[in-house]
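The complex is shown incomplete by one protein chain, all other protein chains being positioned as in the whole.
Labels run A and B following the written order; every chain starts at residue 1.
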Amino acid sequence: MLNNNEKPLLKVENLHVHFKTEDGIIKAVNGVSFELYPGETLAIVGESGSGKTVTALSTIRLLDENGWIEEGKIQYKDNDVLSLSDNQLRKIRGKEISMIFQEPMTALNPVFTIGDQIIESLELHLDMNKQEARRKAIDLLRKVGIPEPERRIDQYPHELSGGMRQRAMIAMALSCNPSILIADEPTTALDVTIQAQILELMKDLQKEFQMSIIFITHDLGVVAEMADRAIVMYGGEVVEAADIITIFKKPRHPYTWGLMNSIPRIDKDEERLLSIPGVVPNPLNFPKGCKFSNRCFFADEKCVEENPNLEEIEENHFSRCWHIDRMLREMHKVKEGER
Amino acid sequence: MMPENEKVILEVEHLKKYFPVRAGVFKRVVAQVQAVDDISFKVHEGETLGLVGESGCGKSTTGMTILRLYEPTFGRIILEEEDTTPWFMTTTEAKRYIKIMYADRFEKMKQEFGSLDEVIKNLNKEIDKKYAEIYFEQGETGIRQDMMKDLTEKRRYFRKNAQVIFQDPYSSLNPRLRIIEIIGEGMKVNKMGTNQEIRDRVAHLMEIVGLSKDYIYRYPHQFSGGQRQRIGIARALAVNPKLIISDEAVSALDVSIQSQIINLLVDLKNEYGLTFVFIAHDLAVVKHISDKIAVMYLGKIAELTLKKELFDNPLHPYTVSLMSAIPIPDPEVKKKRVVLEGDVPSPLNPPSGCRFHPRCPVAKEICSKEEPSLNEISDNHYVSCFFPGEFKI
Partner (left out) sequence: MSEEFKRTLKRFFTNPSALIGVTILIFFIIIAIFAPWIAPPKIPVNKNLEKARNLLENYSEENKYLIINELKNFWDDTYFFAEDDYIELSNLMETIAKFHNKEVSSNELKAHIKELTDYYILNITYYEKFDEETNKVIKNLKKEYNKIEKKYKESVISLNLINELEKIDGEEFVKQAIKVVSRFDKNFHEAIGFNPYIMPNVTTTRTPIPPSKEHPFGIVNQKDIFYGVIWGTRTAFEIGLVVVAISTVIGLFIGSVAAYFGGWLEEVLMRITDIFMSIPFMLAAMVLTTILGLGIKNMMIALIVFGWMVTARLIRGNILQAKNEQYVMAAKALGVSDFFIIVKHILPNTIFPVLINATMRIGSMVITAAALSFLGLGAPQGYADWGSILSYSRDWIIGGTNPTQYWFTILYPGIAMILFVIGWNLLGDALRDVFDPRMRH
């Protein structure tokens, strides 16, 4: 919506990712396509097993040993990511595309100080010498709002609180001025007051560093607050994609609509939550037709038999559903019925 | 909303739970983690009290201490007009407790008021009146005999009537037991029927929580997270408890599953008139399910009032900031937000005075020196702040 005349920074087309497990092959991601434009924040929304994290990790080929990209095309600027050598890829990872995770303790090495880790990345990617790198690291820590960075730089990860650790990880991720930051549930493990701090920080830093953010989350509140555009994933597929206002105001997929109405909110007094029946599907065993058909309020035989395509239902608003009309007709009835 | 004359199921008075920090060869206590520090509240029959706060505020410890999975350091826990505090103590601890909680207090009052009738008149809790009478007739031993007789029976009574639902649907069910054994265990322990009756009731409970009764011989790993949480709820319901403490019962679930479980809990509550203490870090969830909410910060209650009053008229600066920090799932609402500075301090070494003062946007000099008590500002609205309502957005 924002920059459609601009060239996308990252373009993913028809991505399929599979994993081999002892129970069989898991088709975690099935034909996901999206584009990321410079300076925007794209939210990937979904529940566990929806494939949101795998999709994001695939863009820099960061998959576990038992996973592989079966099919698809990933283009970063002018590079075809899938045909890059490991060496070329390493230059992109961390320098141009960097990541932050839900649990910073797993991403930070516990035996090095946070300074060591930032400085190492600076030396590696930007060819700085030790003094320069240290100065820059202190500068970064100050920028991410860590008080007394001169002292903190020599501390170990376990000496910091959860919020501070997350800030340190952000500092590390930003050390080489990346053009894309992939944030995988970066605030899920944090308390709300700390989450508020981190979200504010990310917004400020995005402006300052002029970067694009892929924000992976299940929290619709965070999506509404952070994202310009969102894609909703379910069962390894994109089920709806649009700009943020459209997604929230005019959801055109039963799953998106259900999700929006199933969360308790502090700004409204809902009598009863809408509850989507059934369980989150097991990726080993997705339904045959539409992946959501076995939990959908509006599904019929067609949905069970045949998976709909992701159609552009209005400009820049995509949905994967046979029965958008029926949903619009019946959704109030469903809501009433639930009560 | 809840009339005051209604029956009180749970009353917690001045509850404290300190965890000693030990170090060195001789395991000397070098410090105390003040996880819960002097909190009091009441829960009426059929009511749900929400305990909300950030990590380290002591909300879960409060729940575990009420359930006596941790022994309280100080305070009184009354379940249905019975002082249950000494039931799980050793004899010496119980003796000490009865002396401090009753004997010493009555003795002091006797000197103050003179006559026994006056003392009893000046006590406003039924339980205090009861033990005062016993004390003046039979002395301290009388109280002790009354409280400590049939201890096994009393413990069983307590365990049967105070139940718990845990957060983690994976670690809260023993992976090596079948569902019928998991749900039926409490009934078996409390001798609530023959094997046949227990099986029938387990099947019935499975249907109540929305699972097919055909699954009673399965093992936990054959269920999804949401289903396991339903099994945990059925286990708690099985013994017909008077009080259920739910410790982050929906926090670990996916969004679409979370709403199923919340709806289930609301339905069960309405249908069976259950009394809940609902512990969670998510204010939106707590709001949806509770009648009354206590906001906790660093082991203390910051604000305690009815749900509507709390959201219409939050008075404690921490409550205000907490509400403003929650992102609202509506991109058109661009609300004003107070971003609290810094982290929650460690309960090992809490700040002096008001525990919130280092992060408080309206803290004044007195806040760092004196500790505010939990005062009833308006009807049923308790706030522990020197300047309630001063901070608004």
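Throughout what follows, a contact is a pair of C-beta atoms (placed from the backbone, for glycine too) under 8 Å apart; a residue touches a chain by one contact, two chains touch by 3 or more.
Worth saying up front: this structure is predicted, and the values here are computed from it rather than measured.
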### Summary
Touch assignment to the omitted chain, from B:Glu133, B:Asp146, B:Glu185 or B:Asp267, lands on B:Glu185
#### Entry: Per the touch definition above, residue among B:Leu173, B:Met206 or B:Val255 touching the missing chain
B:Leu173
### Query
Which of B:Ala162, B:Ile257 or B:Cys367 sits in contact with the chain that's absent?
B:Ala162
### Summary
Which of B:Phe19, B:Phe113, B:Tyr219 or B:Phe311 touches the missing chain? It is B:Tyr219
### Where the missing chain touches subunit B, by residue
64, 67, 69, 155-156, 158-160, 162-164, 166-168, 170-177, 185-186, 189-190, 219, 221-222, 232, 235, 239
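Simple rule for what comes next: only the chains that are shown with their structure count from here on.
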### Message
What's the distance between the Cα centroids of subunit A and subunit B, rounded to whole Å?
### Response
36
#### Entry: List of subunit B residues in touch with subunit A within their complex
54-55, 224, 226-227, 254-260, 262-263, 266, 281-285, 287-289, 311, 321-333, 337, 339-340, 343-344
### Message
Considering only the defined contacts, which subunit A positions touch subunit B in the complex?
### Response
47-48, 161-164, 191-197, 199-200, 218-225, 244-245, 248-249, 258-260, 262-267, 270, 272-277, 279-280, 295
